[in-house]
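Data first, discussion second: the structure below is written as structure tokens.
A protein chain is absent from this complex, but the other protein chains hold their places.
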Amino acid sequence: MKNVNVGIIGFGRIGKIHFDHLTKIPGTKVTKVADPYFDDEAFAAQFETDFIKDGAEIIADESIDAVYICCPTDQHIYWIKEAAQAGKHIFCEKPISDSDEETLAAFDIVKESGVKFQLGVNRRFDRNFSGIREYIEEGRIGQPQLLAINSYDPEAPPLSYVEVSGGLFFDMMIHDFDMARYIMGSEVTEVFAVGEALINEDIKQYGDVDTAIVTLKFANGAIGTITNSRQAVYGYDQRLEVLGSEGGVEAKNELNNQIIVSDREGSHHSNPQHFFLERYAAAYAEEDREFIEAIQNDTDTPVAFEDGIMAQRLAFAAQESYQTGKPVQVQLM
Amino acid sequence: MKNVNVGIIGFGRIGKIHFDHLTKIPGTKVTKVADPYFDDEAFAAQFETDFIKDGAEIIADESIDAVYICCPTDQHIYWIKEAAQAGKHIFCEKPISDSDEETLAAFDIVKESGVKFQLGVNRRFDRNFSGIREYIEEGRIGQPQLLAINSYDPEAPPLSYVEVSGGLFFDMMIHDFDMARYIMGSEVTEVFAVGEALINEDIKQYGDVDTAIVTLKFANGAIGTITNSRQAVYGYDQRLEVLGSEGGVEAKNELNNQIIVSDREGSHHSNPQHFFLERYAAAYAEEDREFIEAIQNDTDTPVAFEDGIMAQRLAFAAQESYQTGKPVQVQLM
Amino acid sequence: MKNVNVGIIGFGRIGKIHFDHLTKIPGTKVTKVADPYFDDEAFAAQFETDFIKDGAEIIADESIDAVYICCPTDQHIYWIKEAAQAGKHIFCEKPISDSDEETLAAFDIVKESGVKFQLGVNRRFDRNFSGIREYIEEGRIGQPQLLAINSYDPEAPPLSYVEVSGGLFFDMMIHDFDMARYIMGSEVTEVFAVGEALINEDIKQYGDVDTAIVTLKFANGAIGTITNSRQAVYGYDQRLEVLGSEGGVEAKNELNNQIIVSDREGSHHSNPQHFFLERYAAAYAEEDREFIEAIQNDTDTPVAFEDGIMAQRLAFAAQESYQTGKPVQVQLM
Partner (left out) sequence: MKNVNVGIIGFGRIGKIHFDHLTKIPGTKVTKVADPYFDDEAFAAQFETDFIKDGAEIIADESIDAVYICCPTDQHIYWIKEAAQAGKHIFCEKPISDSDEETLAAFDIVKESGVKFQLGVNRRFDRNFSGIREYIEEGRIGQPQLLAINSYDPEAPPLSYVEVSGGLFFDMMIHDFDMARYIMGSEVTEVFAVGEALINEDIKQYGDVDTAIVTLKFANGAIGTITNSRQAVYGYDQRLEVLGSEGGVEAKNELNNQIIVSDREGSHHSNPQHFFLERYAAAYAEEDREFIEAIQNDTDTPVAFEDGIMAQRLAFAAQESYQTGKPVQVQLM
């Protein structure tokens, strides 16, 4: 088994998640982590990893096989190009960028370089969603006809985050657009979006919404919806269901525990796991494992560059539909 | 307690359901049933009810207080007018008619006559849906923000039925349009519809679909979806959920039984109750009870004529949206 | 189809339930009801039934085919003998009596008379329990190995009732003893009982308990438990599960509705249906239907006299085990 040396560029919340998982994968070493703002020396002292400021040192390090790009979105394209040209395999957090043109240009460079690329769409690696995809591929529910994705956050982000987030469709629903393509195994050809500011009216000043529904038409004839809310007070609600010609399948929430208390008011179950760190902990570990495995076995990564391009196009199309009040056709690759 | 004498016009499947429930309500007698095609003398012999051919005899019978209109839709308007002018209270199956103009004209006559009118939207009387409305009215989930109604039949009707049905939006989804207004306590102002023929392509010759999603905008700012399928092979799927600012509420299916079998393949629950006769048996009884009670106590009926008008307008608007591929504004009263 | 005329002896809560169901069975008429204490003339006026004081008039009425014995337990034996000798089919509420000797004597008379006899063990006709028995008979879970019955009332009865009830094992658990034999299709050969007064200590003065567990050994090698409580504050808890060599099966409670509310505290379901009148409404109707059907088709009734004898013997054995603190062998027939 080939040993894999990894460098991580960007060491915020997501960078740390990958660091934690990568250190547990046999034959894998995170040798360098670059983040200009990271200065927790006590943390760094626990590991043999080199904590540096500038990602360029990672690109320049010939012993490094793969780069995790976990920095802010506006730097993704830069590091993708750098890493590809240096012949390093790339794991990039979503979204690739907020420009279809720049994303396509980076895609060309990655293709030419021949390095492996994996997009960080962690939810594909959740046992429930990947299980549903398997069921559908095996024909367990026949031909898929209707998809419904419900994806609600437990609490709305601060306005300071909203301002730079790119908006609900690009920042939040992009996960669900990817999921829709993944589950149905078919491209979305048209979207229609409605959205409102129902949780906090102040969000309107940024042209954003906190509650939205997007209707999807798929190339294979199926139709579906994605429903997002920035705040379900009972917790992180992540459900999905598909109706097919031979049955239906749904993923229920993962709960904090399996306890039921019964009293005069009824019977009471726990809330869903609080947020994405808890709910998708195992999925993050799995996406890292599969990326390293693809490098070690020289096989395709489970998520392609094209998947990133299409998720972004769907987010832009939904945004346009919301703004114009009309259905929007999606440009396929 | 005032005794109530009832006449039933039209004695098909639905007429018989009402007959059965009305005979069990104390102080209520079905004295005449009119249907030109009914000829089951053995059945008729069991009851003291007069089985006749012509509804005109019911209208002419001064001892009859209330009329149930259960005949084909194209005769509803005629009998509504006749009954109203004869001063008889009216229970009319949905839809009132397939013409907004004719429905409004009948509405004027009913208003002038002062008789009570109740529309047969049985699902409002289901313990789950009425319970959810109560929760929402009590503020249990705060301000409603998102509605999702899933309503799938266990099997598609024959093409002969489809041909004269008025189409999925008018024949099937009309129930869900009424439910949407009932649950949210707010008018729908805009709809956008997508639909496909995924179960049986032959339905296309009638310009109809068997699978559809309609996005709803409500006057109070909430948004929602109605999803219909003519066929969920696992049975009659009737679910509904609402997300509000302080919580969420959902109605799960009623199952055939509460048995769970566990084996090497997993754990297995029963299918939903087969179809509307089983699922809504108690709801039909309840709507009849409340109609008779409104007559006996001289109070308002629980479903108004206006509810019928609006459900029809929503069905027409959805149909138009499906045909034009654009969102359609709904004309309010 | 033979018309069946029924007389009811005893018109308390249970007598009325049967009256209500019998009047809805086609070809069945309750022609006489006898109860010395019944005097609700307004109720009686609604029906063509003759409301009388003395059950002897029912026995003497040659037009009556079947007698429902719904009077206090200490009069059961008397009316069973009277009815049998008059050649009338018998439906008798449980228990038959509190004396094994008297019950056996009545059994002899019933056998000789050749009339049909059905014991009123309504729970056997519940869709969940009868469904489980069917699954087991079909071999769905292989060879049954372990049985657990949980049966809790929503509130303890008044002490005045406890005093004359015969005690928890005889008054309450007798239903579960019958269920154990019904589900497992095998006789119970040994019982061991523990019991306590945990809800109301005052019950001890009657030598009674309000909380009890009985361990069962079955003739086929299986083992099991019955657990009773006079009070589960969340409602009437009626569950049952069986583990077999090829799987397990369980009956969950029937709930008041299928609504789930989710809020910051978790997700909340409704309580079980309140008490036996609600929970077993359909089961009462079904046991009456099957009794009448057995008369009309001259077939065996679904519950035999012997079932009543064995349920009583199990209750006595459990009572003895509780009092002696030792396991007790059960005398088989």
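The first chain written gets the first letter, and so on, giving A, B and C; residue counts start at 1 in each chain.
By our rule, contacts are C-beta pairs under 8 Å (C-beta built on N, C-alpha and C of every residue); 3 or more make two chains touch, one makes a residue touch a chain.
None of the values given here were measured: they were computed from a predicted structure.
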item: Given A:115, A:141 or A:168, the one touching the chain that is not displayed; value: A:141
item: Which residue of C:155, C:187 or C:237 touches the chain not shown here; value: C:237
item: Interface with the undisplayed chain - residues on chain C; value: 143, 145-146, 148, 150, 152, 192, 194-196, 198-199, 211-213, 215, 217, 221-225, 227, 229, 231-234, 237, 243, 245-248, 325-327
item: Contacts of chain B with the absent chain, listed as residue ranges; value: 232-234, 262-271
item: Touch list for chain A against the chain that is not drawn; value: 26, 46, 127-128, 131-132, 135, 140-141, 246-254, 256-264
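What we mean here is this: only the chains that are shown with their structure count from here on.
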item: Classification of the chain A:chain C interface as same or different, half of numbers criterion; value: same
item: Chain nearest the global centroid, as defined over all protein CA atoms shown; value: B
item: Farthest chain (mean CA position) relative to chain C; value: A
item: Inter-centroid spacing, chain B versus chain A (mean Cα positions, whole Å); value: 42
item: Whole-Å separation of chain centres (CA-atom averages), chain B against chain C; value: 40
item: Chain centre separation in whole Å, for chain C relative to chain A (CA means); value: 58
item: Multi-partner residues of chain C (each touching 2 or more other chains); value: 262-264
